[in-house]
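Quick one: this structure, given as structure tokens, is what I'll be asking you about.
A single protein chain has been removed from this complex, and every other one stays in its place.
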Amino acid sequence: MSTLIDAPPAVRLTGITKRYPGVVANSDINLSVRRATVHALVGENGAGKSTLMKTLFGLHQPDEGTIEIDGQARTFASPADAIAAGIGMVHQHFMLADNLTVWENVVLGAEPTSSGRLDGARARRDIEAIAQRYGLGVDPRALVEELGVGARQRVEIIKVLYRGARILILDEPTAVLVPQEVDELFGNLADLKAEGLTIIFISHKLDEVRAIADEITVIRRGTTVGTADPRQVTNRQLAEMMVGSALPVPELRESTVTDREVLRLRGVRVAGVGRDVLSDIDLSIRAGEVVGIAGVEGNGQAELVDAIMGLEPVADGAVELAGRDVTRLSTLRRREAGVGFIPEDRHRQGLLLEATLWENRCLGFQTRRPAARGMFLDRAAARADTRRIVEQFDVRTPGIDVLAAALSGGNQQKLIVGREMSGDPALLIASHPTRGVDVGAQAAIWDQLRNARAAGLAVLLISADLEELIGMSDTLRVILRGRIGPPLDPRTVTPESLGVAMTGGHEAGGPDLPDTAGTDRPEQPGQAGVVGSADRVAESDLGTAGGSLSARKVTE
Amino acid sequence: MKALSGRRVLLGAAGPVGALIFSAIVSAIILVLTRHNPFEAFGAMGQAFSRPRVLVGTVNQVSSYYLAAVAVAIGFKMNLLNIGVDGQYRLAAMLSAALAGASFMQGIPSVVRILMTIVAAMLIGAAWAGIAVWLKISRGVSEVISTIMLNAIATAVIAYLLSPGRLAVQQGNNLGTRPITDGGMVPTIPIPKSITPLYTLLLLALLVGVLYAFLLSRTVFGFKIKATGLNPAAAVASGISVKRMAVAGMLLSGAVAGLVGMPELLNGPSHQYSINFPSGFAFTGIAIALLGRNHPVGMAFAALLWSALDSSANALQGVGVPNQLVVIMQGTIVLSVVVAYEIVRRYRVVLEQRDVARALAQSRKEPVAA
Partner (left out) sequence: MLRTRSVTLIAGVAAAALALTACGGGSSSTSNSGSTTSESPTSATSTPSGTVPMSTGGGSSSSDMSGMSGMSGSSMPGGSSGGSGASSGSGQTSAEQFPKLTGDPGTVKLGMAYDGPKGDQSFTDSAARGVANATGQGVQLVAELAATVGEPDQKKVDRLSQLVDQGANTVIAVGFDYATAMGTVAEANPDVHFAIVDDASLTDPSRQGGPLKNVAGLTFAAEQSSFLVGVAAALKSTKGHVGFIGGVNVPLIQSFQAGFDAGAKAANSGIKIDDKYITQPPDFSGFNAPDKGQTIAQGMYNGGADIIYSAAGGSGTGVFKAAKAANAKAIGVDSDQYNLPTLADVKDVILTSAVKNVDVAVYAMIQSVAAGKPLTGTQVYDLKNGGVGYATSGGFVSDIQSKLDDYKAKIISGEIKVPSTLG
């Protein structure tokens, strides 16, 4: 530590201010990142993290303030300048061409040539060298479309390293990963750090941040509010720095589960290409009950939602809503029968981004009051009800005539939640209801879910956030390869045990993962997060889930 | 919010106005390069409109262009590219002209006759469009391909039917349906000092425009069209049957397309569908729908602009400038307007996001609610 203090910091930002007309996106930002460390930048969505990173990556120029790299003042007119200075950015959404191979993706835009021709052999050699040196296991010849999410992320990192980056910016890198992949990523980051690279890690997942970071800078409303030592700070303290209030806790109080069955799936099968994507699904949700579905993405959750919503035909079995067989009913009829739907991807299925808020209010309700009266739209009533939702669900917007695209993700989601909970639904399908929303919105959405549950709503909750899933469910079911496991009691399940069950009972990490846990990573006692403890927990807590899953495997 | 909507109008106008200025500059450059005097050329274009005849001609032309644009826009609104408006209106005009000109229609009261003609045209247009949408729904054929092919088929069908002994009579070297007698025609309004009378079916275009506006903004059906166009996945998730909407939208588009030929047929001087019947309105309609952003009022202005440019072609030639300049101007306007709209659209989203951010920043000065 003391030796590092003498060296100039890898990155030092002083007094960075960036204004957009009428709005200050960043003001007086101060950030100092020591070389060969992982520096976490945390803050709510919309706090200004991305603006700051765009400044550092040369995507725009600050109005005030200075950037120093390795002690030298720099100005970046473009990302090319930033790359030349050794800065690389790994975006949250991968920017890879699916139909190209790994090495082609890596060299894209920086192709090595020998006498004017693309030198593929050299590229593959170089990439293999990088992969080996930093422990980023990936086959350069593999097609990107065949890779999993974790591997794609490694490709993104290799891409940046290939361009000579010494300072890596990772924007929400864990948002798309399951716990085991997060583990793996953190192993890679430790390797990178050991090789002398500097990493700026942007996140709002506090457990992860505390697990990986050497230092944390908190940003709030466009300015840096302080730094924290991850070994001493608690989640609660960090959360307070971020939002000025306590971190919301996903938890249900006393059980409100009734014995009135709202949704019943009987032996539902959904056919996919070549094989069934859902088979033999039996599921029951009662009024006042939240049933959480845990599973690694792509194991049939989307199809389960589609089958219940009538978006995908059911090959076998029946869907019953409050005792009524709705298997053959259209999506519209099911919605009219009282099914609310918070889709997994709000931009794809939940919103008309280029329509106003009140028009979005009508979506899914176009045949019902208050949106419609007969064949005509009831604009006045729809608008009035939109105002109600805006108020009741704390959608922060200057009015109901702005386009949905203008709202932040959290506020868009609150609008959707408000919409789907209006009209007294009997069943709510909540697919990743708090994905990509800030802490404040998350708390609000959880509150609404709790209230509706208390009022007798039946909820199907699907989430990749295991804490949310465990905390907000009355019953948990694990979905794996299109089959659903037996009910689990969330009180006896931990994120770790659930993670193991989701991957089919394998040990966390799996055989093909580099065994970095516990060696390169500093010990962090008392940590409540996912990382570093999965192995330990897997043996003890997994009894029910793991056991039953392996039993099912035998019968398969 | 008032300021916001004022700005929206301003931004909406910025695209076409900018494109218009840009295309004028491009045209001026072309004129200079081809050794013509741009001031003389633009002057002649302007002067043309001092003649009542040209003004009336411009207004008359608007009806067909506007109807074509609405037909196209209904499809565009839901990402259905009805390239077949051309075939739909020609087939509709031909068959309904044959009906209107038929001898058994003579005894029928004028109003009924005219209504029959118009309704027949709408049904034929819808039916022809229906083939394309049927292919799309049942066979997954892209409506772009099928409507283009149907245009060619319509041409062949018309050529077959439009021959002596079938639906046509030959007059000199012209070949057309039996001329519609006066009772089957819609009266026009004579305008002083103009050899061309004012076409009263402008009112039909106006009516269609009002209905189109009402449909889009006030009805559930219009909402469904909009939702389907903006985000098909969200529409499906909201219980809107995208297939059913495609069928309804395409039939509606075809029905309006059937009306495109009506002003020319029932108000025009030739009283028949002949081999000289105007063609190409549909492609103009596409350009106008694009220019007017599928908006009922925007398209009206765009149709007027387009028609005015058309009308100035003769005057341009009068001073020795090739009339192709008009086509160049129209083409430049369309291309630059597409670019301009995209820029304006992005700028508007950014502006709104800033508005929201600003409004929130203000609200945050009050104690922050947890």
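Quick notes
Chains: A and B, in written order; residue numbering restarts at 1 for each.
As a working rule, a contact is a pair of C-beta atoms (placed from the backbone, for glycine too) under 8 Å apart; a residue touches a chain by one contact, two chains touch by 3 or more.
None of the values given here were measured: they were computed from a predicted structure.
Across the entire complex, contacts from the unshown chain go to B. Contact with the chain that does not appear here is found for just one residue of B:A19, B:M45, B:L67 or B:I83, B:I83. For the options B:M45, B:V242, B:A255 or B:A315, the residue in contact with the chain missing from this view is B:A315. Mapped onto subunit B, the interface with the missing chain covers residues 34, 36, 51, 53-54, 57, 60-61, 64, 76, 79, 81, 83, 90, 144, 155-156, 158-159, 162, 164, 170-175, 195-196, 230-231, 264, 268-270, 275-281, 283-284, 286-287, 290, 310-311, 313-315, 317-318, 320-324, 327, 330-331, 334-335, 338, 341-342.
Keep in mind that, in the parts below, only the chains that are shown with their structure count from here on.
Between the Cα centres of subunit A and subunit B there is a gap of 46 Å. By the touch rule above, subunit A contacts subunit B in their complex via residues 20-23, 221, 244-246, 309, 311, 330-336, 341, 343, 348-355, 359, 362-364, 366-367, 372, 375-377, 379, 394, 396-399, 401-403, 405-408, 440, 443.
The part of subunit B that touches subunit A in the complex is made up of residues 1, 4-5, 217-224, 226-227, 230-231, 233-241, 349, 352-361, 363-364, 368-370.
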